[in-house]
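As you look at this complex, bear in mind that one protein chain is not there, while each of the others sits in place.
Now for chain A:
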């Protein structure tokens, strides 16, 4: 049987040796931090614009404005890291080297998850501190404030889950463009639009982006039927389902 650490090391080499995967991960950091910084600077000068409708001023949410777009980058990272095997026909070389398909997928998932988590943690903490510094003493919050540390760490976990969900979907459809065509609307477009439709509104709340997104908020914006950690668990269930689906496809289909 294939030896897991060896396969994981080989998967790590695969990811770090291709520019597109490296850059998509770097862009998660750049987009999230830069947007958070820009909006924090805007908020510093116009704080009242961010308290419309009687909402309290949420300094964490302002420094995390970029996360919405960082999500897109980490989805792209998840899709590319797995999907480039299919676009180049390399999957047959990979499976000839590691014919134990479950081991291959597990190693891929482990490396991808560890990398996404590390990058997300760096990203959210930097985005948080940079954003708070830009907001200045009067408006900023600290990690010690209520729910803030949970939101910061939770955002990193949420991004990691989205990355693995994307990887699972890509293994299922075995095509990176197709995977992006499914994931981008599903995560970024459909739920914001469909929440406006009354009939499906209650269902949309259980989509991965909604459930996982709950933990990122210090001050809840929507009334959700679950708490932040339960939401993250539901998002994790989506991710597990996508990876299981990917495993079954990889296991059963001809390469």
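Worth pointing out:
Keep this in mind: a residue touches a chain if its C-beta (ideal position, glycine included) is under 8 Å from a C-beta of that chain, and two chains touch if they have at least 3 such contacts; residues count from 1.
In this section, contacts and distances are computed from a predicted model.
The UniProt record for the undisplayed chain lists the protein name "ABC transporter ATP-binding protein", from the options "Diaminopimelate decarboxylase", "ABC transporter ATP-binding protein", "phosphoenolpyruvate--glycerone phosphotransferase" or "Ferredoxin". Of the listed residues A:98, A:112, A:127 or A:179, the one in contact with the hidden chain in the full complex is A:98.
Even with one chain removed from view, chain A keeps its contact list with that chain: residues 1-3, 6-7, 9-11, 13-14, 17-20, 84-85, 88-90, 92-100, 252, 254-255.
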